[in-house]
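Below: one structure, written as C-alpha cells.
Removed from the display is one protein chain of the complex; every other protein chain stays in position.
In order of appearance the chains are A and B, and numbering begins at 1 in each one.
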Amino acid sequence: MSAPLVSVEDLHVSFLTEQGSVRAVDGVSFDLEPGKSIGIVGESGSGKSVTAKTLMNLLPSYAQVEGSMKFDGRDLRGIAGKKEKHFWGVEMTMIFQDPMTSLNPVKRVGEQIAESLRVHMNRSRSEAMAEAGDLLEQVGIPEPAKRLRQYPHELSGGLRQRVVIAIALACGPRLLIADEPTTALDVTVQKHILDLLDDLRKERGMSMILITHDLGVVKGRTDEIMVMYGGRTMEEAPTPTLFECDGLHPYTEALNATIPRIDTPSHTRLVPIPGKPPEVIGKIIGCPFVQRCRYSTSECLTEMPPLVEQEEGHFCACHNPVGTPEGIKAREANQNAGYTPAGLDMKEFETSAVRRDSGEL
Amino acid sequence: MAGSGVTQLRDDDDIVLSVENLVMEFSVGRNEIVHAVSDVSFDVKKGETLGIVGESGCGKSTTARSIVQLPKPTSGSVMVTSEGDSIELTGLKGDALRKVRPKLQMIFQDPISSLNPRRIVREVVKEGLTIWPKGMSAQQIQDRVDEVLESVGIDPEIAANRRAHEFSGGQCQRISIARAVALDPEILICDEPVSALDVSVQAQILNLLEEMKDKYGLTLLFISHDLSVVRNVSDRVVVMYLGKICEIGSSDTIYSLPAHPYTRVLLASAPEPASTVDVSESAIGDDMPSPINPPTGCRFRTRCPSAQAICEDKEPEMQQIGEDHFVACHFPVTNN
Partner (left out) sequence: MKPDNRENLDLSDLENEKMDKRKIGFGFWVSIGWMVLVVMAAFLAPILPIPDPDQTGAGGRLDPPNWDNWFGTDTNGRDMFSRTIWGSRISLTVGFFAIVFGFAVGGPIGIVAGFFKGATDKFLSIIIFILFAFPGLVLALLIISLLGQTLAVVCLTVGVVGVAPIARLARAITIATAEREFVSAARILGSTNRRIMIREILPNVTIPMGALAFLGMALAIVGEGGLAFLGLSVEEGFSWGKMIVLGSASRTLQKAPWVSMFPIGIMFLTVMSLNYAGDRLRDFFDVREIGIGGG
C-alpha cells in the first residue's frame, strides 16, 4: 500500500443558520491512494457535496470545519487563500453538475482553457492555445480548432462538460473531484462522459473522487465506494465487494432494493424506504438512518455505531449489519413485534405505499 | 427513425385516449420553426399505463402538454373517450374545453412549483371540486378531500391547513396526486413525476401511482427520461427521438427485444445497461441535431450505427414486427 494522496480524518462541517446549526458532515474519514478512484454515493443532505467542497476550500466563511484533511502529506487547512494560487485548480481540481456555472459565457472556449495554462504554467499565448487544442482533442471534442473559437452557449451540454473537463485537466492535476458530473446530461451522453473521465484518469495516473446520487453510476467504475447518509459514512468497500453482497448496511441494502431495474419485468413492486431523508438541523443521537431502518434495535436510537471493518476492506457503520447474526435477529425481532424500536410500523416496508406519513411532518 | 404512420393504433373498444398525427411546431423568429413533435400517433386503453421515454428534446413533454391542449397542437387529433362519449379535444375552445378538462389530469416534475405557495393544502386539493361541485354539498366536498388526502398517505388532520413549503418533495408530489384524482379523472398524465425526488422517496411515489391506478381506475400516461422507471410502471412503452416515435410496444418486449437502433443505444447507455444489448452499442455521437433543421428521411440517421443511403431519402414508416411491437426503421434489429 502506497501512502495516500488524500487523507481525511474525522471531518465535521456545520453551517450556522437561524434555525440552528445545520450539520452537513459529521465525522467522515477516508483515504485515497494515488491513481485510485473513490465514489461517494448519497442522497441530498447526505453531505457528499459538502465533503468535496470542503476539500476544495470552497465553503462559505460561516461554515465551521473540524478534523484533518491532508493532501500528499500537507495539511489542506493550512493551504488557504490566494497564497497558494498554484495549488487549487492545479494540484487538485473540481468539476460540477452544471457545466455552465463553471464556464464564462462571454469568453471563447479556447481562451478559457488557455487562461489557466498561462496563469499557472507560464505558457505563452500561442503555446497555451496550441495546448488547449490538444486538450480538446483528448477530451474527445471533434474539430478542436473550430471549437476553440466558439462560445460556451454554442456547444451542446455534453460538449460543454467536456470543455470543463479540459479546463480541469489543463494543469495536470493529481486529484480530480467530479460532483455529479453527468446528472444534468442525457443518458447517452452521460455514459460517454463517465467513460472519458475513467480513461483520462487511467492515462494520467490521476486520483478521482466521483460524487453521485446514483449507485449505478459508480458500479464497475470506481475502485472504492463510500455510501453516505445524514452526513456520515454508512459503508465503505471496494466496488466489487459492495455489489457482491448488495450492501452490508441496511441503508445500502434498502437503496438497492428500492431502485427499479432495467432488467426486471414491468410492474415489479419496489420495496420502499419509509419516511424521508433525515433532518439536518441540530445534533442527532444514534444512527441517522434509525427512523427508516428495519434492522434497528434500541441501541441504534442512542448510540451511533462506529465504522468497523466487517471483512477485508469492507467497513460498515451498523450495530446489526445485513446478513450477520445480529442483523437477522434484529429484523426478526422487529417483524414479530410489528414495530421497530424507533416506532416504525414494519408494514411500511411492504410494497404498498398507502400509509400515512405519520411523523413525517 | 422518423416514425410516421398509424399502424400502431389499435382497433379496440376500450381505448380512452387516442392521439393521431400529432404535430407541434413553434416559430422562433426569422421564419425558423422548431419541429418539437412531428406526426406522433399512439393510443392508450382503459387501465393501461403507457410510458413515453426519450432524452431531452425528444418531444415527450411537449406531447403531454399538447394532449391537455396547453398549448393546442399545430395539427393532429387528440380523442378522449369517457363513459361512452368520444370527444375530440383539439377542436374545443373556451368553456367547452374547460368542461372536458377534469377528465385529463396531470402531475408535474417539480413538486414544489406544482403547488401554490400561498394556499393551504386543503384549498389546493379542493380546488377542482370547487370549480366542478357536481352537485356535492360542502360537507361532501370536504369528505372527498379528506378521502383523497388519506389515500395518498397524507393525514388530513395534520396536513390540510399547512402550505406547500412545509412539506418535503415527496409529500408535495403526493398532494399533487391527490389534487389530480379528486376530480375522478379518466387519464392521469405524469410528466417526469419522480425526477426531482431522492431515490429513497422515488419508490414510494411509484408504488403510490400504481395503487391510485387500481383504486381510482386510472389510465396513466407516464413520461420519463429514466428507462428503468418507465419499464417498472408501464404496460406499453413509446420510445421517442427528435419529435418522432421510434418504437412502440409492450414494455417487456421493448426492453427484451429492442428493435430500433436508438432504443438499443438507450438501453446500452443506461448506468446499468440492459442485459439484452451489448454495452458497445452505446457508441454514438453526442450531438442531437437541431429540431429547427431536423435531418431528412429518418431523423436518427445522423447518429445511427446502421444508417444507409435510404435512411436519408426516405422516412421509415411504422411497421409491425411482432405481437404488439411496432418500429419505424428501415433496418430494425429483429434477430435477438
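In the analysis below, a residue touches a chain if its C-beta (ideal position, glycine included) is under 8 Å from a C-beta of that chain, and two chains touch if they have at least 3 such contacts.
Worth saying up front: this structure is predicted, and the values here are computed from it rather than measured.
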- Item | Contacting the left-out chain in the complete assembly, out of B:Ser176, B:Thr219, B:Asn232 or B:Thr302 | B:Ser176
- Task: With the full complex in mind, choose from B:Ser41, B:Thr81 or B:Gln105 the residue touching the hidden chain.
- Result: B:Gln105
- Message: Considering the whole complex, not just the chains shown, which residues of chain B touch the missing one?
- Response: 68, 70, 98-99, 101-102, 104-106, 108-119, 124, 127-128, 131-132, 162, 164-169, 176, 179-180, 183, 196-198
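One rule holds in what follows: only the chains that are shown with their structure count from here on.
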- Compute the distance, rounded to whole Å, between the mean C-alpha positions of chain A and chain B. 31
- Using the touch definition up top, name the residues of chain B that touch chain A in the complex. 55-56, 150-155, 158-159, 162, 166-168, 170-171, 174, 198-208, 210-211, 225, 227-229, 231-235, 251-252, 255, 265-276, 282, 284, 286-288
- Given the complex with chain B, which residues does chain A contribute to the contact? 43-44, 156, 158-159, 186-192, 213-214, 216-217, 219, 254-255, 258-274, 276-277, 292, 351-358, 360-361
